[in-house]
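Up next, chain A:
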Amino acid sequence: MGWPVLSIMTWAPFASALVIMALGRSRPALVRWTALIGTAVSMVCALWLYVNYDVATAGFQFFEEFPLVPSMGITYQLAIDGMSLLMVLLTAIIILAGVFASWTVKTRDQEFYALLLLLVTGVFGVFVSLDLFVFFLFYEIAVLPMYLLIGIWGSSGEVRPQGLFGWAFGRTGVGTKEYAAMKLTLYLLLGSAFILVGMLALYVAAGSTSFSLLALEAVEFDPALQSWVFLAFYIGFGILAAIFPFHTWSPDGHASAPTAVSMLHAGVLMKLGAYGVIRIGMGLLPDATQQWVWLVGAIACINIVYGALSAMAQKDLKYVIAYSSVSHMGIVMLGAATLTENGMNGAVFQMFAHGIMTGLFFALVGLVYEKAHSREIFRMGGFATMMPGIAVAFTIGGLSSLGLPATAGFVAEFLTFLGAWSSANSWWLFPAVIGAFLTSLYVLRVVRAIFWGPKSDDPRFQELPDAQGTEWVAIVILVGVLVLFGVLPGLAITPIDASTVPLLMRLGGM
Partner candidate 1 sequence: MGLYAYLSLAAVVFSIGLFGVMTRRNTVGILLGIELMLNAVNINLVAFSRFHGEVTGMVLTVFAICITVAEVALGLSIVILLFRTRRTAMADHVDWLKG
Partner candidate 2 sequence: MNTSYPLVIESGLFTLLLAVFLLGLVRRRADDLLAGWVTLVGLAGLTLAAWSAEPGRVALEGSFVLDELSLFGKRLFLLSGLLSVLATLAMTHPSFRRRGTEYYVVFLASLLGMLVLASARDLIVLFVAFELMSIPLYFLTGFLKGEDAAPEGAMKFFLIGSISSAVILYGLSFVYGAAGTTNMAAIPPAVAVGDPLMLLGLGLMLGGLGFKIAAVPFHMWVPDTYEAANTPFVAWISIAPKAAGFVAILRLYVEGVGEAAVLWVPLIATLAAVSIVAGNLMAIPQKNIKRLLAYSGVAHIGYLLLGLAAMSVSGVGMVLFYLVAYLFGNMGAFFVVQAVNGAEQSDDVEAYRGLARRSPMLALSLLLFLLSLGGIPFMAGFWAKLFVFWAAIEQGMYLLAFLGAVLTVVALYYYLVVARRMYIEDPAVPTPIPVPAPLMVAIGGCLAGIIVMGVYPEPWVQAFLRVALTLFSTN
C-alpha cells in the first residue's frame, strides 16, 4: 500500500479546516459540506484500516516514518495496533456524527468547524503516533481548541455555589462558560506538564537517542525512576481520564460545551487519557505498573461509585451525563488495573462503548436542549409522545450505560468484572457491580422523568418537534454502532485482544 493512510486520515480534517477558513464569510452550506467531506475521508480511512488490519500477525502495522528532529531523535512515526485501531474508529465515528449533530450551529460557524476539525486532527494524531513526542504534540493540539470552542459556543449553567469557599468560587467565576472553558483547558494542560516531565525523564534515562515507543519499550528503566514517572503519567493522563479527585473539570466543562464538543470530548478525549495510561504508563513501565496498580484500581473503584452517586444528585441533565462519564471511566481504569486479559479487553472495549454511548447522550441532550431550551430534568416530562425518536435513542443509550446486554456497555462491563475478580485485588468486583446498579437507578430515573413518564404541565413543553433531517443521521449512526457491537462484540474484541495480550505479556500479567 503506497498510500500513507494514517497521515491522510489524521490530516484530512485539518486540511478541510484550512479550506473552511479560506472560504468567504456567510457560506454556511459550503462550510458544512467541506467539514463533512473532511471527516468522511477520515471515516473511510478508518474503515479501510479496520478491514486491512491483520489480526493474525497483530502488533503495530501501517508504519509511516519521517525524521522530524533527528538531532533529538524525534521522528514523525505513525502506526496502529488493535487498541489504537479501535480508538481511531471511535474517533472517526464520533466526529462524523458530531458534524451532523452541529449542522445547526448558527453563530460564527466557520470558526466553529475549523476549530472542531483542528481538534479532531489532534485526537487522530495522538492515537496513531508511536513517537512519544509527536504523541505529545498532538495531545496539546487536541486540548487547546477546547478553550475557544467552549468559550464562544458554550452555554453558561445555573450553578452558582455559595457558602463554603464562596469567595474562591466568586473569584474564579464558577458557572460561566468562560470559567468552564478555562478550567478544562488549564487542568488538562497541567496534566500535560506532568506528562512532559515524565516523558523527558524517560527519554534522558534511555540515553537521549529516541522518543519512539518501540525503542523505549526495549529499555529497562530503573525501578525508582519508573515509580515516579508512572505516577507523573498517571496523574497527567488521569486528569484527562477524569480520575478522582481530578475529575471536576469534566462536569462543568461538558455541561457548558456545545453539543459536538461535548460529544467529542467526553466521547473521545477522555479515552485519550486512559489510552495514555495504558499505552505509555503501563506499556513503558512494567515494574511501576505492578507497584502502583493497586492505587489505580482503588481510585477507579472510587470513580465508579462516587461518579454514580454524584450523578444521582444532579438536577441538570448534562451534569448527569458528565458524572456518568466519570463513573464509566472508572470502569475503564479498573479494567486496565486488573492486568488480566479480560479486564484489559474490557477496559478498551469500554473506552469504545462509552465513547459511542456518551457521544449519543450528548447529541440527544443537545437536541432536547435545542427543542425544549431546558436541561432541568424534573421540569420536563412525557417527551416520548412528542419526540419518540429521541426518546427511544436516549433509552437505548441509557440501557447501554447501565450495562444491559445486547448493547456494547454490557460486554465491556462483563469483561471488566471477570477481570476484576480474577485480578490480584478481587474485591474490586463489588464496587464495580454496585456502580453498575447505581447507574441503573439514576439513568432510569432520568429516562422516566423526561421521556417515559407523565407529561409535564409546563406550557413550554407542550408542542415539541422530534429530531429531523441531519440530526437523525447522527443518532442512527451512534445507536447502530452501539447495538451492533453489543450483539457482535467479536468485531471489537478480536483486534483488541491482539494488542492487549502482548502488553500483558510484557507486564508479566499472563
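Everything below uses one rule, namely that a residue touches a chain if its C-beta (ideal position, glycine included) is under 8 Å from a C-beta of that chain, and two chains touch if they have at least 3 such contacts; residues count from 1.
In picking the candidates, the idea was that all candidates are chains of the complex that A comes from, given by their letters.
What you are looking at is a predicted structure, and each value in this text was computed from that prediction instead of being measured.
Within this complex, the numbered candidate that touches chain A among 1 or 2 is 2.
Residues 67-72, 111, 136-138, 140-141, 144, 147-148, 151-152, 178, 182, 185-186, 189-190, 193-194, 196-197, 200-201, 203-204, 208 of chain A are the ones that touch candidate 2 when the two sit in their complex.
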